[in-house]
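Presented below is the structure to which this report refers.
All protein chains of the complex are present and in place, except for one that has been dropped.
For subunit A:
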Amino acid sequence: MSENIAGATTRKVTIKAFRFNAETDYLPTYKHYTMEVGKDELILDLMNRIKWEHDGSFSYRRSCRHGICGACAIKVNGKATLACKQNAIELLDLFDNEITLEPSSTKRAIKDMIIDKSDFWEKHEAVKPYVVTDVDPRPEGESKQSVAEFNNFLDSDLCIQCGACHYSCPALEVNDAFLGPAAFAAAYRFTVDPRDEAGKERLQTTFESAAGVWDCVKCFECADACPKDINPIEKIGKLHNMQFEQGIAVSNVATRHAEGFLRGIKKTGFLDEADIVTYSEGYLGMYKHVGTAMKMMKSGKIHWHSGIPFIKSIPEIKNLSELQKLIEISQTNKL
């Protein structure tokens, strides 16, 4: 810590930044920039200072400086960061004064922090992120909605399309077809809008295997990445439920895996680990699991009778009949 003339304390740090130019470079490099950082400086201020005080060729996107345009989303030590909203000292504290600035997706880098976001926009577009309805040019009255109806999509409406969740999603890293958390949050937002008429279509789009919500890995990275606290995975959960409610969900390995939990729970109170695999995959799909099952049997993780109906392999919880009654009176969805 040192003190400047105004008496404000600053901290001398060396910032590492990803440098790459897709037109000329084969591989990226990381360059170091040393500067005094004040307590009120934002990550965006540090990027400005790299450009203005160290290297004018350093490139990044910025626009509103008010956390509303989403342009300056980058990653700091892997943490999705909206540069104009994030205090620098906070992150320096979190990462022991060693911070590395990287673009939201290093593999999509064009120049330094600037990435090609076309995949984000294509996926966003795929869920029709707008109200679909025939607008009457001479309406007799206003199109009204209740406070409750509005509150249903209020938080998801705050999305600024910064891509923080999208480029933090590990399922997307592996599976190019996956639509991703931002597209799902948008699909939810317009599907629950009472003016909209494309809900079923969106539920179908987000039901498709590989692209849809059933390929979500449940890591909650999107919830922590979102600078607007939209909690995209919560919307993913709602889409799952709506697919059952509106009869979009058909029986497949993913939906049976969800619904099949109840089979074991009704019988003993516990999930039946062997039955859930058999029921989800179907007997024909079980060939994939024979090798694993043999290994698990050898180490005593499962038993020869695991999953065989009419043989008790799993203990029962106390007060099972009470649980069974609760399921009977509380179940709302069917497959």
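The criterion applied here is as follows: a residue touches a chain if its C-beta (ideal position, glycine included) is under 8 Å from a C-beta of that chain, and two chains touch if they have at least 3 such contacts; residues count from 1.
Convention: contacts and distances are computed from a predicted model.
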Name under which UniProt lists the unshown chain, selected from "Sugar (Ribose) ABC transport system ATP binding protein", "Thiazole synthase", "M56 family metallopeptidase" or "Succinate dehydrogenase cytochrome b subunit": "Succinate dehydrogenase cytochrome b subunit"
Among A:H166, A:R202 or A:H240, residue touching the chain not depicted: A:H240
Given A:T34, A:S118 or A:S299, the one touching the chain that is not displayed: A:S299
Subunit A residues touching the omitted chain (full complex): 77-79, 94-95, 170-171, 174-175, 209-210, 214-221, 223-224, 229, 231, 233, 237-238, 240-241, 244, 252-255, 257-259, 261-262, 264-265, 269-271, 273, 277, 280-281, 288, 291-292, 295-296, 298-302, 306, 313-315, 317-319, 322-323, 325-327, 329-333, 335
